[in-house]
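All protein chains but one are shown at their positions in the complex.
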Amino acid sequence: MTATLERPPAAARPVPRRPARWAPPVVVIALLLVGWQLGVTLSGVAPQVLPSPLRVVEQGWANRAALWTNTLPTLQVTAVGFALSLAVGWVLATAVDFSPWLRRALLPLMIASQTLPIIAIAPLMILWFGFGLLPKVLVIALVTFFPIVVGLVEGFARTDREASNLLRSMGASRWTEFRYVRLPGALPSFFTALRIGITYAVTGAIFAEYVGAQAGLGIFMNQQKNSFRTDLVLAAVGVSAVITLALFALTFLVQRLVAPWIRR
Amino acid sequence: MTATLERPPAAARPVPRRPARWAPPVVVIALLLVGWQLGVTLSGVAPQVLPSPLRVVEQGWANRAALWTNTLPTLQVTAVGFALSLAVGWVLATAVDFSPWLRRALLPLMIASQTLPIIAIAPLMILWFGFGLLPKVLVIALVTFFPIVVGLVEGFARTDREASNLLRSMGASRWTEFRYVRLPGALPSFFTALRIGITYAVTGAIFAEYVGAQAGLGIFMNQQKNSFRTDLVLAAVGVSAVITLALFALTFLVQRLVAPWIRR
Amino acid sequence: SAGSGGSGPETGQKIRVALDWTPNTNHSGLFVAQREGWFAQAGLDVEFLPYNSTSPDTLVGSGAAEFGISFQDSFTYSKGAGADITSVMAILQHWATEIAVKADRADIQSPKDLDGKTYGGFGAPYEVPKMQQVIKDAGGTGDFTSVTLGTSAYEALYAGQVDFTEPFVAWEGIEAQLRGEPLKSFRYTDFGFPDAYNVLLIGHSPWLAAHPEAARAFVQAAQRGYQLAADDPARAAQDLQDANPGAFTEPELVTRSQDMLAKDYLKDAQGRVGPQTLDRWQGFSGFLVDSGTVVDANGQPLRARPDFATWFTNDYLGQPT
Amino acid sequence: MKISVRDLQVSFGDLRVLDGVSFDVAPGEFVSILGPSGSGKSTLFQVLAGLLEPDAGRVEAASSAYMPQKDLLFPWRTVLDNTTLGLEVAGMPRRAARAKAGALFEPFGLSGFEHSRPDELSGGMRQRAALLRTVVQDRDVLLLDEPFGALDSLTRTAMQEWLDEMRARFGWTVLLITHDVREAVYLSDRVLVLSPRPARVVHERTIDLPHPREVTAAAAVEVELRGALR
Partner (left out) sequence: MKISVRDLQVSFGDLRVLDGVSFDVAPGEFVSILGPSGSGKSTLFQVLAGLLEPDAGRVEAASSAYMPQKDLLFPWRTVLDNTTLGLEVAGMPRRAARAKAGALFEPFGLSGFEHSRPDELSGGMRQRAALLRTVVQDRDVLLLDEPFGALDSLTRTAMQEWLDEMRARFGWTVLLITHDVREAVYLSDRVLVLSPRPARVVHERTIDLPHPREVTAAAAVEVELRGALR
């Protein structure tokens, strides 16, 4: 390679500008929607089977009050449930990191917990915890705590041995070593897991409403499905997709605040 | 610290011996089971609500033929579905790593895909794909590809910039750089994600059977639930837990073969 | 009598009702009684439990609810397995589900033509024995393939993925008409299969014993609600929708369904709403027990028919007016 | 010219690092670069290796093998496979690459460690492995960023002699960053001295002594260069 370059002093780095950043998803989603609309219109498929996107939007807008009323409880349950999930995930991962005994004892249980089908435990949940917030929150925590734990446990375990040695040479206790090396070292892995977990949180909440709920997007979807209103089911799916996307984006924001050093 | 040590040459490192390794999970699980058994016996709760573990084992054993018949299709669907999920995950993550445009275009779609409730897409799946293997395989792939993609994408993105530079200085193409640096560098993150994904795979398969199946653990659970046989539902849950634990353990084996350098 | 000691029901008696599904026309009498204030007049504080995936048989059987909606088929299995429940009222007097195939299936003229075909079902234990029996009654062998599909069964039927399924004629059946997917259906009883109470109101047996007055008050208010639904389906449909704002986005489905129930299903041969007979119970539940698929609390098939008279009661119903 | 740099300017944010650096390197020439820590020597190499775009200036550089200051051995490859990296990237079959790199383990004092993992090497051994990975690529131009910094004098002398011999044999063009003035004098045809940050070339010295050099003969040059570094 014989490269020749002659450039004026440049202050700005070539970061894609706003339209360029937003263009790709907008273009692809627009293409998908147009294709869908055309497909539905041309095939003349019944709206109960597959409504057109225009119909979904139109009917969703017409029923925006009901959608909104049902979005709020789902949001609330998601927030509380995921907060619990984070707390449980951190506590378990930390405990497991400090004690290999606990690690061996708890990991199989945690994996097993992920195989509990809601269908099997829902009756127990209701009998034990009634119809309040609690069972739903527990379902969300159950569905989402596992990625958090795995991400943290593996993040902790991959800490540079030499970095741990440095801390030990400074006379650091296990806890100090954890705080100064293992904890920050596990953050990249944690944020990856957080993004996986939070994606399941909204679906988890909708799912949790099957355990028993007065209102919520899951209830709404079920009602509309039983009334054969596929368009409104999809409108609710759209709402939950938007919520999930927003939460996903939020994790990047949090990451930039909490761990700005993580290179992307 | 003034440490004094005088030790004979020691060949062996202090690795916990077999009984010590297996003791913790066995002890904890035994304690749980005994507590559960006692709780059920003392409270006299109806077996439809919560059967005792002894009863679950006993009835599970009595119905082992039916359990086995229903385990096989679930295993098959899990294997095929997760294989597809891995393939899709790798292809998407690689594509997205090569093209920031694709990354921005596809990531929102992938997140949105995770919010599709099976209840909404099951009818479409049936319409389009019948109720052979395909729709179930697709549901599993849908449920499990996302952790794989996120783990890989973030693993690729966290590649040491200086390592990439080194490869570029050797005249490596983007593809060669990917193969020599980004790919191996992302493996730790991939294996973490694999463990998360594979845990969801069996649950996903059971879930997928609700889309439509002749046999499988999900069908079995549903039938037994409708027959108020909570004991047999839990026996099936136990089987799926064992499968999941085995698959989880398998990931460590694969990791040791594929990427023995990952420190744990 | 026990419990409340024979004086009128304590005011504010709390009663929890477990529904089997999202609110629909099978529940209309309960919502009518609520909207018309009849529960309140009886001094009852009735709460409909929120939608949940737990079977009402389990909820009522464990005392998590005092009353619930059940079906004679599922009731037979949970009662056989030892659930502490009693059927206190028949909501639908007949089978309200039928074997349905697409109307253009010239090859299927009778259930006997279903041999070798594919059934899209819901994973309940009674479906296959029932279908087999109906097919045999119609002259077939009863050999068919069964696929568990849940609520996707209807879509699968329309798409030709399965050959027959078992819809509620007053819900999915009407929806199929509204959608323009005509169905052809066969009544089980036309081929000699025993009739059954498709939908039941059930109560927690210990609670019934302890609170006979409250039980009577509740059942009679519900009965009155269903009576109104049978007499004035339009008003019942309105009450149902008013009680569940936002739940029904297809009003025509509700009114037509309510009309159909009023016409053919809510009243017995004598025009009464609610009563049950031992004959009916022995017919269908006896058939299920005989099929060997009903098991007891220990998982052993019931060997002999139980005394079905202990499974239901008409004692809480009001006298025919 | 193998390398031609004119008026090179590089800044990191507000920090001006290279402030108009200019020099040429002729084919087969061995040029050492001396300069204070943090002056911008590694930055200059990154530009020459095509890894960093300068803010201004004109750079022409033939394709080179670059040894960064950090050793950057990959934990997922054995030491041998780390050293074949450049060859593999260039498309050489794995077996041939291993044979070629393996032959250098003996002179580099690494024999017996072919199949070790990099973190089983000492600091100096890692540095030698990184140097091996660079020179085995047989490129015309070598950019070596402090290749001998972690070596004891004996090992260092051996490596220097090896490099001197090889470049004479193959006519390599070498650009070497070092902090050891004696090393620069011993090896180079020419030495460039950079100023503290922001860096310019403040001194240039052609060394016309025959190879291999006697330490004593070059003492005067050494004193002159030390002076230029003040």
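Some points to look at:
So that you can tell them apart, the chains are marked A, B, C and D in the order they are listed, and the count of residues begins at 1 in each.
Keep this in mind: a residue touches a chain if its C-beta (ideal position, glycine included) is under 8 Å from a C-beta of that chain, and two chains touch if they have at least 3 such contacts.
This structure is a prediction, so every number in the text was calculated from the model and none was measured.
Of the candidate positions D:95, D:169 or D:230, contact with the unshown chain belongs to D:230. From the options D:16, D:70 or D:100, the residue with contact to the unseen chain in the full assembly is D:70.
Per the touch definition above, the residue from A:134, A:166 or A:242 contacting the chain not shown is A:166.
Taking the whole complex into account, subunit D touches the unshown chain at residues 12, 34-38, 41-42, 69-70, 109, 120-125, 128, 145-146, 149-156, 179-181, 226, 229-230. The missing chain lies against subunit A, touching residues 160, 162-163, 165-172, 176, 180-181, 184-185, 187, 259, 261.
Please note the rule applied: only the chains that are shown with their structure count from here on.
Among the other chains, the CA centroid farthest from that of subunit C is the one of D.
The mean-CA centres of subunit A and subunit B are about 17 angstrom from one another, to the nearest whole unit. The distance from the centre of subunit A to the centre of subunit D, each centre being the mean of the chain's C-alpha atoms, comes to 48 Å. In subunit C, the positions touching at least two other chains are 55, 58, 62, 151, 155. Along subunit A, residues 1, 49, 119, 123, 127, 222, 225 each make contact with two or more other chains.
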